[in-house]
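Note that one protein chain of the assembly has been removed; the remaining protein chains are unaltered in position.
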Amino acid sequence: MAIFIDLLLNALVIGILLGGFYAALSIGLSITFGLLDVVNIAHPTLLILGAFIAFFLNSTWGIDPVLAGLIATPLFFAIGWVIYQIYYNAFEKSGAESLRGLAFFFGLLFIIEVGLIIQFGVDHRLVEAWYIGESANIVIGSEIDVAIPYRLLVAFVVAVAATLAIQVYLTRTFFGRAVRAVAQDMMALRLMGVDPIKVKRIAFAMGVATAGIGGALMIIVLPIEPSVGRLYIGNVFAIVVLGGLGSISGTLLAAIIIGIAESIVATFFGPSWSPAVSFGILLAVLALRPEGLFGKTAGAH
Amino acid sequence: MTRILANRVRVWLLGGLMAAAFVFSAPLATTAEAQSKDPIKVGFSMALSGALAGGGQQSLVAIQLWAEDMNKKGGLLGRPVELVFYDDQTNPKNVPGIYSKLLDIDKVDLIVSGYGTNLIAPAMPIAIEREMTFMGLFGMNANAKWEYEKYFSILPAGPDPAVGFSEVWFQAVQKKFQPKTIAVIAADAEFAQNLKEGAVRNAKAFGMEIVYEENYNPKTPDFTPILRAANAKKPDAIYIASYPNGSAGLVRALAEVGTDAKAVGGGMVGLQFAGIMAGLGPMLNGIANYDFFVPEPTMNLYPGASDLIDRYQAKVKAENLKVDALGYYLVPWAYANVDILGQAVQAVGSLDQDAIADYIRDNEFTSVVGKVKFGKNGEWDRPRTLVVQYQDITNNDLSQFSKAGTRKIMLPADISTGELQPFNDLRK
Amino acid sequence: MKYLFEIVCVLLIIGIFVLTQVVGNQFYFFIGFVILQYMVLATAWNILGGYGGYVNFGSAGFLATGAYTSVALINFLDIGLVEQIIAGGAIAGLLGFVTGYLTLRLRGVYFAIATLALAIILETVVAHWDYVGGAAGTSILPKRKPELFDIMVVDRKTGIFANYKEFLFFLMGTVAIISVWIARYIENSKLGRGLNAIKDSEEAAECMGVPTLRLKLIATTISGAMMGVAGAPLASYLTFIDPLSAFNLEYAVNAIAMPMIGGTVSWMGPVIGALLLGTAQQVSSLWIQSELNLLIVGVLLVIFVIIAPEGIVGWFRKSRKGSRG
Partner (left out) sequence: MVELVIKNLNAGYGAVNVLSNVSIDVPDGKTVALLGTNGNGKSTLMRCISGLIKPTAGSIELREEDGSVIDLTEATPQEIVDAGVAQVPEGRRLFPDLTVEENLTLGAYRQAARATLSTNLDYAFALFPRLAERKTQLAGSMSGGEQQMLAVARALMSDPRVLLIDEPSVGLAPILVSQMIEKIGELGESRGLTILMAEQNFNQAIKIADKGYIIVHGEIAFASKDATDLRENDMVKSYYLGA
């Protein structure tokens, strides 16, 4: 019994932390895809770019990976700015539906991936930091020992902080409210004296900017090589949809639900079923509540 | 008028694109030096991008080194050696087309495989149909169903590779700790699953009870729950058959959660890679894993291998190649893959595929991977995997791994350089 | 002429057959097989995605269903290629029907993500199904001397085809032409017009009396079946199959990218897209000896969708209209 409780507690703790990590990967997409309706399928590959920049700064100058991620953020903001400018001129300007951009982002995915191969090679890379490979242990009685790996804790804290910051920004500032409004009605926004393209451009750049820090967290948690990004396309889109399009806090909660589900399954039922369970949850939720767990209006998109 | 002009521009753009595509697609010359005689072309596919590119890129450099060596020595059969290769993107689907192009368009004279079972298998029917001798690099039982008599495998795992791969590990662990219970963790992917199957059979043969046996999905980001679940069964040993991502993840989980098992490791692919070794550093201490070549003094058994590795490392440095900086894992094997074929061609004195295959089947070879003799289905007649234990790693400096002492050989006994120690004794 | 298109189809099939008999160089059959397989996949995707506006993100799941149906039946009954294609199509069609039924309420990206989820769940299940090789994969040896209605199909001397690749190429070619014919037929039928109405506005279509639910079910079933047909010969082509190669992301990417490049409004779009992108992929990977081949595919994708956001077909239509006006 004690062993069971020990396993359960650990599974829950790891699940929550893992959820924070997933949230860090998904939060940018929650802005670009959830709020702005741009199907940025290259987001996971941008995360890998962020991971490699963190690796570069870490291995060259020993800069802490999280700090490296923060340093890279303005660069990613600029990258996002440029990507949106191209995307807008090629697709949105002519009123093409958002799915038209899919092929564009697939192409971008390949280009970034090859760029990474050329620059960094194909080997798996890891970073060094004091919190990697260490854990805090909370011991209760003689048989319960909850280990909290610092590497996941860092990811969790950063993810939660980023989610809260973005959430506050989107709800409390004029610009943030405009971001939330822009996918709902661009014309009405024009009538308020807002330039919706500018709003979308900056918001998209913000979403991409999160890939700088998200990528750093990624390489803190797991080893990275250029093609890893593809594996995470399904996960990040699933989490954003599960959380409800346009809901930043929903994305965090959905990520935590998936994290806990995967961790419980891995502990008690066999880890190889994890993807089936998390995507099963997604399917079940979509069947019962098509707007996602925390989405507001059904079929708005 | 402007519209017509716009259309012209469009047509021009499209035309230009097509032209650009053609210019790019024009066959790029290989390392063709101006030599009078017709070269002997050696063709292969290689994973230069995608999930297995780490091994593929390393293998390519090794094969290029072999070609350089041959041409310095005056070539094969007095003709220069030329390599023809394409990137299979770690996607089996590209492989049949590549080998067909190699044989039908590029008219290569010899073929060897790409890296890994699922990239060897799709080339098999073509090799069989053309009756080509086919060397396979790190394929696991790739010829079991085909039973093709001209296939030869470069993987030192013996006639039954799945079992042979982990047999020494079980011997080493059994001898030292006599474990009664064992946990088996494996990645949900081809090579790891074969390793697991072999490990399960070995565990039974050695009388160990399997108390935990689970597979994990290759994209699992965190392994602590898996390790905890395995620990809960209190195994005496943990056999892990994993891919690079899982190997690194499990090593970190071992650092964070710990285990009471005495022996941990076995079939962890990736721990031999420079980037991962440097990244994990001291966390590797205590892991007992398979390996093929380590810079221990007793490895002189492999004539020329150290030299080859030195040249590889120098080449990587000099040309600033973005590949594995050390190259211990695959370089000797990828080299041997073409070297044995080359030796056979030289001995037979022609490119007669039947004669080449007969020669390879009937003779023992000495290459950079030591003495090689092939047996059933073209597998090695006896296994020669190493069991190494990571010891005395103090930091994340890559250079320590190119010196003796960090990966000591436990078995085979004749080249052993250390004693297997309980996992936890080597942790700080 | 009323049946011109049908006659061209039959001539093309005959042409493909003649090619298998005349062309000696096997290479073209390998490349041709891959491109034709993409043509079937892209055409299948376009029936639901291009006509109906429902983006299937899980094409790889349907294709793999066809492939694994073949594997299971080869293991169980040792059936031949033609039967595999029929069975693969039937099971994938059934899957399409079930998918359609489960996701009837879902629109837009929700539908896309649901299909992706389905593909991942299927992949996990297949990885656990040891009978078809599980995660380790399994080798599939082509039948030694396949017969169809007592006629020797593949044999170097006495068969219709001298080797298996010719047979595979011929089958895939026939399947591709039939798929394109079906797509064209649907485009001009009540089903196609109904799907178009759904694409424009599902509410409006419903108001006009279009049986939207039924049409969607029919479309998911046909599209799924065609993808299964495209996947059924995969095991025989690769002779080794594991979940990683059957559920490869590449299929999902190409199934979407090819119609988008070609143009989604007409049956010609996926055909042109598959020919263009498929050839570009093959040519770049087979003539460029490095990872740069992927870069060229990426750049081509980006450039094509930027200069022709409505696809090649739309681009030409616009050009024609432009030069007239």
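Letters A, B and C name the chains as they come in the text, with residue numbers starting at 1 for each one.
Throughout what follows, a contact is a pair of C-beta atoms (placed from the backbone, for glycine too) under 8 Å apart; a residue touches a chain by one contact, two chains touch by 3 or more.
Everything numeric here is computed off the predicted structure, so don't read it as measured data.
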Seminar exercise, completed: Visible partners of the omitted chain are A
For this session: Check each of A:Trp61, A:Trp130 or A:Phe174 against the chain that is not shown and name the one that touches it.
Result: A:Phe174
Problem set entry | Residues belonging to chain A that touch the chain removed from view | 171, 174, 177-178, 180-181, 184-185, 187-195, 246, 296-297, 300
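Following the convention adopted for this analysis, only the chains that are shown with their structure count from here on.
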For this session: Sort the chain contact graph into one of these: line, ring, star, complete or other.
Result: complete
Exercise. Cα centroid separation between chain A and chain C, in whole Å?
Worked result: 32
Exercise. Which residues belonging to chain C are in contact with no fewer than two other chains?
Worked result: 124, 127, 135, 291, 294, 300
Seminar exercise, completed: Going by residue number, chain A touches two or more other chains at 113-114, 117-118, 122, 272, 275
Exercise. Which residues of chain B touch chain A in their complex?
Worked result: 48-51, 53-54, 56-57, 90, 188, 214-222, 224-226, 228-229, 232, 244-245, 248-249, 252-253, 255-257, 270, 273-276, 278-281, 283, 321-324, 396
Problem set entry | In the complex, chain A residues that touch chain C | 33, 39, 86, 90-91, 94, 96, 99-104, 106-111, 113-115, 117-118, 122, 230, 233-234, 237-238, 241, 245, 272-273, 275-276, 279-280, 282-283, 286-287, 290-292, 299, 301
Problem set entry | Of chain B, residues touching chain C in the complex | 3-4, 6-7, 10-11, 13-14, 17, 21, 24-28, 30, 48-49, 53, 84-89, 91-98, 100-101, 103-105, 117-118, 121-122, 124-125, 129, 142, 144-146, 187-190, 192-194, 197, 215, 217
